[in-house]
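A single protein chain has been omitted from the complex, and every remaining protein chain is retained in its original position.
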C-alpha cells in the first residue's frame, strides 16, 4: 500500500522505482552543443552548488552528445581523450562528491545526432559502460534509427532493448527517452522508462512559428525542431493525462538565460514547464547566469509546483486566438489548471497578446473536471472561498540574486541554509518539497494576493507575453476543507 | 436458417452467439471510479431490481477497475481482501440469484488504467479466473499496452488472445473491448468480440469541446478522453454500418444522473445511444437516482428502439452548423434515421442551437437510402402516409418515478408486473422486447402525435439542446403495408 | 515486342495476361443485393444478348454475394440449394453457351460482407471451386478481414494468397479486388490482380455528400460507402497514373437505370467511367431497362473510349468550386483530358453547377502535359487545328431503344449485325473496338460539331449536372499528322 492507502502494484509507480517527481538539473546542449569538456561540467557543477541550485533540487549534471570518439575492440565506447582526459568515472566521482548526479547521452540508432557512435545493437555494452562509470541518468536520442519506427510497436521494441540493458546492470539509472514524440511515446513509454520527449527540439523563442517545426498539435507526424515555447506547451494539451509519477512528458530543456526571450516570456516558459510536470533541466550557461535569470530558476514556489507529489500535468481549460497580434502574427490566451496533492489548485493565465490584458478565471472553469466527473452532485469546490497566492510575487530580487552570483559567503550566506523563514530560497537537500509542502514552508506558497468567493471569478491584469500563476488554497472552514481533514 | 428465412453461417451472427442486441446494465466507473467494494455492487443490484431497471433489461452489473491487488504465485489475480472480503464468486452468486449478471474488468496491457495488474501475457489465467468466479461479461481496456498498436493487425492480434482464452473456458462470457477506437476496432473486432468502444472516454457534458479529446471524426489518431455527448455521437456517423447484431459500437457509459447536463441534454444523450444501438450502461449512482433521471433510464419506448432486433445504428442524414451558439460557441442541428425490424422508421431531430428551433424532416430525406438503393423504382416509402409517434410523450412522471424510488410496494406495485397496458413501464423479463414489439405492447411505441402525408415533411419545435425522437409507422392500407403483410 | 515495337517483359502487361482493356458486364449487387438466384442470372444474360449489350462488349455476368450457405467437410463452399438448385457449373455452362462469361464473388476475410463464408484461410479450396465450376472472374471483397490491414504490405500479402491460388488452378480467371482503396491498392495491386476498387461503394447520387463516405480525396483513411458519382470521380484525380492495361482502377458498378439521378447525371456518370478506364459493370435491372438508360449503356462512341487500347485514365486539368449551388450546396466544374492510342484526344467538361453554363477548354490546358513534358520544344499539338466530335451527339433515340427492348426482330434486326454504317450501334463480337477504331467505324467517333484552331479554345454550353464529352481529331495535314503517318 502507498502511504495514502492506495494499492501499489510492483512496477506500477515508475518502472524502475526512480523519478517519482520530475528530474531537475542541467544539460549542456542548448547552450554549448558539441563544445563539451571536463571543465565545463565541473565548473558548472560548482556554480550549481554555489548558487544554491543544487539545494533547490537541480541535481543532475547531464553531458549531452559528442563525448565519444568510437568503440574499442570489445565494442565499448571510447571517450574523447582530449576533452575528457580523465575519463568519465572521474567526472562521476567528482559530481557525486558534490552531492550531484551524473547524466550521459546516447542514441537508439547507428549514430548519435552528432554522428558519434549510437547504441543500436550495442545496448548491452553501453549500459555496462554507463553503470561502470557511475552514471545515474541516460538521455537516449532517436537519430539514425535505421527506419525502426512507424508504429508504436517498432519504437517501443527499439527503446525497450536499452531499458532492459540498463536494468540488467543493477545500477539505478534514470532512463529518459528523447524520441521527440515520434510514434507517441506518451502512449507506451511509461512501462520502460522515466521520461520521454513529446515534441521536436525547443528553440529560444516564445511563440514564433518556424517552418522546421511543422506541427502544432499532438500526435504529430513530423516532430521537426525549432519549436517555440507555446508550440510545445500547446502540444501537451491532448496528452496531459499521460504524465504520471515515474514517467514525465519532457517538454525539452529550459531556454531561460539564452537571450531569445523577454523576462516575462521566460517567466511563462518556466511557469508552464513547472505546471506540466516537465523535467526542469537548465539549458544555459549556468556559470554566467544573470541575476534575473537566476531569480527565475530559483523560485521555490514554482519549483514546488513542479515537484508536487501529485506528479501530474495541468489541463488546458480554454484557449482562444485573439486579434492583438505580435510581430509574428500570433495572439493567443489560455487558462490552465492543476490540482495538487494537498488539495490546493494552481491556475495559469497566459496572455499571448501583444499588450497587457485583463483575464478571468471562473471557479466554474477552474473546477470543470470536478463538475463533470460523474459524481451526480454539484462540485463542492464551487461552494468554497479560495485564497489566491501569486507564485511569482516573492521572486528573488535582482540584488539578492546578484549577491548569490557573486559567491560572496558574507552577503549571501542564506543560500544553503535558509528554509523555514525565507520567502525566496529553499533547500530541498534539507527538507524535501513534499515535506516542505506539508509543513507549509513559507517559500513554497508565494504570496497571498486576494480571494475568490464561492462561484466567483479571479480577475488579473496580465502583461504582454506573460503568465499569472496562482495557487488557490481553500479559505477557512468550508465543507470541503472539513472532508479533507478526515 | 434464421427465423426470417435468411441463411446464417455458424459464427456469422455474433462470434460467440452472445449479445444479439446491445448489452444493458450498470458500470461503476463514471460515478465511483476506483471507490469500489462489495456493498456498492450489491446495493446497486438491489436498487436495480427494486426500481424495475432489471426488468427493463438492465441486467449486467459491471465492476470496473481497481479490484485486484496483484497476482499469486500461480499467476492468478488476487482481489482486494479489504473491499471484496468474500471474493468475487460470492458477488456473482448473489447477482445471479437476483436475476442479474456479473461483469468484470481488465486491460490488454501490463497494467490496467488504474495501475492494477493487466492481462497482457496472462490472458489464460485471467480468463480462467473470470470463468471460475461466475463472471458473465468482460470489459477489456487498452492501457499500458506495451506499444502493441499502430495497425489494425497489431491490435487485433492482441485482443484476439483474450478472445480465444475466454472461448477456451467454455463459459459464455460477453467480451467487450475498450480500446477507444484505437486502430479502428469497428473494422475488425466483430469476429472476436461482442462490443467495442469507438471513441475516447465520455464526460458529463453535452457538447463542450475539451482539449483532451482532440478528434471530432473517426477514424481518429488520438482517442483522448473527456469527449462530449455530441462529440461521440458525431463520430458514429462514418462508421454506423459497422454496428451489427453480436457486435455493437460502444459509445461509452451513460452520464444520465451525474449532474453535468440539463434534462433535455440527458434526453438527447439517452435517445441517441438508443438510436445508435450503443450498449446502455448506466454510469451513475443508481441507488440515489432522482425521479427525473429514473424516468429517462426507464423509458420503455426508447429502450425498445435500442433493443430492436434490427440491431443496427442510425444514419445521419444531415448535419448543419448554425449561428445561435451557446456558451461554448457551439451550434449544430442534425437529422438521423433508422429502420426497424417491423418496418417502422425512427427519426431523431437534434437541436444543438441555443434556443428552441422549428426543425423539418422530409420523407425524401428520411428515406434517402431507399431512394438511392439501386432498385430502379421510386421509393415506395415516399408514397405512404406515416403516423408519427413521439417516443418521449409517455415519459414517466416525476411523481410516478418518485414512488418507485421510494420502494413502496403499495404505491408502486406495477413496476415489475405491468406490461401490456402500461404506457410508462415494461417488463422484458416477462416478455422480450422483440415479442413485445410484435405484440404491439403499448409502452413500446410512445404516443401518436400526428401524421406525415406521402411526400410530406414532419415539422417539430425542438427546445434548446434537445431531441425530437419519433417512430414513423405506416398509416392504413398503403401499398408497402400490403407488401409487408405477405 | 509488342505490336507497336515496344519491349514487353513477361508479366509486365497484366499479371496473368488478362483484362488488357477494362472489363465490361453486369453485376447484380446494386439492384438486387442478396436477392439472387439462377433465373435472375439467366434472364439477365438473355436480355444482355437480346438488347445487343453482349455484342457491345458487356460479356461478364457476375453473381455477387449471398450464393453460399457454408462449407462441406472438405472445406469447399456449398451453393444455396434453394436459389441455385442446379449448382454453379450449370450457370457457367449456360452463360458460356450464350457467348458470355461467368463471374463470382468472395471476400478476403472470415465472412463475406453478407456474412457468408469468406475465403481467408480457404483460398486454395475456393480457387479450385471457382475453376472447377467454370468461373471466369472473381470479385474479391474486404469484409471481416481479421485486421490484416494497416499497411500496403499487410493487404498485399492477404490478397496475394488468392492471386497465387487462382494462378495455380490453371484456368484464366480475371481477378478483381474490392478492398475499397484500403491501403492504396492502386499502388501495389497491379502485379497480382486485374482491377481494384479505389473508393468506398457507390450509391445512386450524382454529388450528394453522405456522412458515411467521409473522404473526398485519395488516399483515404476510411473508405466508407454511399459515395456519390462526383465523390468517386474526384478521388481518381491524384491516382490516375496508376491505371494501366491489365489493371484498372474500379470506380464501382454503374448506377445508370436505378432512378436516383437525372438523365444528364447518368450521362456524366457513364462518360466519366469510360473516360477513366473504369470497368463498365451495369448495376441495374437489365431486363427492365428503360429506353433512355439502354441508350446510355449502348453508346458505342463512349464505350470505344473506355475500351481504347491506350488503357489509361484521364487527367483532371482543373476543377473549380462555384457559387451556383444545388440543393446539397454543391457546385463544381472541371476539365478532364485523355490521349488515345490513335492520337486523338478526348476532353470532358463537367458542369456541376445548378444551371446551364458556358465552359471553355483551351488547347493550352488540354495539352498541358505535352507542354510540360520536358521536350524543350513547344507542344506541337498547340499548332494544330482540331476537329471536335461530340461523343453523345449520336445517342440512340428512345424510339430505337424501345424497339430493341421490345425484342422484336422485325423492328430491331440491326442490333447484332450493324457495324460499319450505323451511328448508334456496334458489334464488338464481330470486330474489336481496337480494330473498329483503326477502321474508323462510324459509330465509334460520335459526330463532328466544330473545330478548334491552333492555340484556340473549345467553348460549349453544358447543361446543369451534365458533361460535354468530345473527341478531338487532328484536322487535315498538320505537322503532327505527318509525323504520325510515318
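Order of writing sets the labels: A, B and C. Residues in every chain begin at 1.
What we mean here is this: a residue touches a chain if its C-beta (ideal position, glycine included) is under 8 Å from a C-beta of that chain, and two chains touch if they have at least 3 such contacts.
Since this is a predicted model, take the numbers as computed values, not measurements.
*Asks:* Using the whole complex, pick out the displayed chains that touch the missing one.
*Replies:* A, C
*Asks:* Out of C:164, C:241 or C:262, which residue would touch the omitted chain in the full complex?
*Replies:* Residue touching the absent chain, from the options given: C:241.
*Asks:* Thinking of the whole complex, not just what is shown, which of A:259, A:378 or A:453 touches the missing chain?
*Replies:* Only one listed residue reaches the unshown chain, and that is A:259.
*Asks:* If the hidden chain were put back, which of A:133, A:191 or A:205 would touch it?
*Replies:* In the complete complex, the chain left out is touched by residue A:205.
*Asks:* In the whole complex, not just what's shown, which of A:103, A:117, A:134 or A:339 touches the removed chain?
*Replies:* Residue touching the chain left out of view: A:117.
*Asks:* Kindly state which of the options A:16, A:46, A:149 or A:398 is in contact with the chain not pictured.
*Replies:* Of these options, the touching residue for the absent chain is A:149.
*Asks:* Pick out the residues on subunit C that sit against the missing chain.
*Replies:* The missing chain touches subunit C at positions 6-13, 150-157, 183-184, 187-188, 190-191, 217-219, 237-241, 315-316, 319, 369, 371-378.
*Asks:* Please give every residue of subunit A in contact with the chain that is not shown.
*Replies:* 29-31, 33-34, 66, 69-70, 80, 110-111, 115-117, 144-151, 154, 203-205, 211-214, 221-222, 224-226, 255, 257-260, 283-285, 288
The rule is short, and it goes like this: only the chains that are shown with their structure count from here on.
*Asks:* Find me the chain with the mean Cα position closest to the mean of all the protein Cα atoms on display.
*Replies:* If we average C-alpha coordinates per chain, B lands closest to the whole-structure average.
*Asks:* Please name the chain that ends up farthest from subunit C once chain centres are defined by their CA atoms averaged.
*Replies:* Measuring from the centre of subunit C, the most distant chain centre belongs to A.
*Asks:* Which whole number of Å gives the spacing of the CA centres of subunit A and subunit B?
*Replies:* About 42 Å separates the centre of subunit A from that of subunit B.
*Asks:* Touching at least two other chains at once: which residues of subunit C meet that condition?
*Replies:* none
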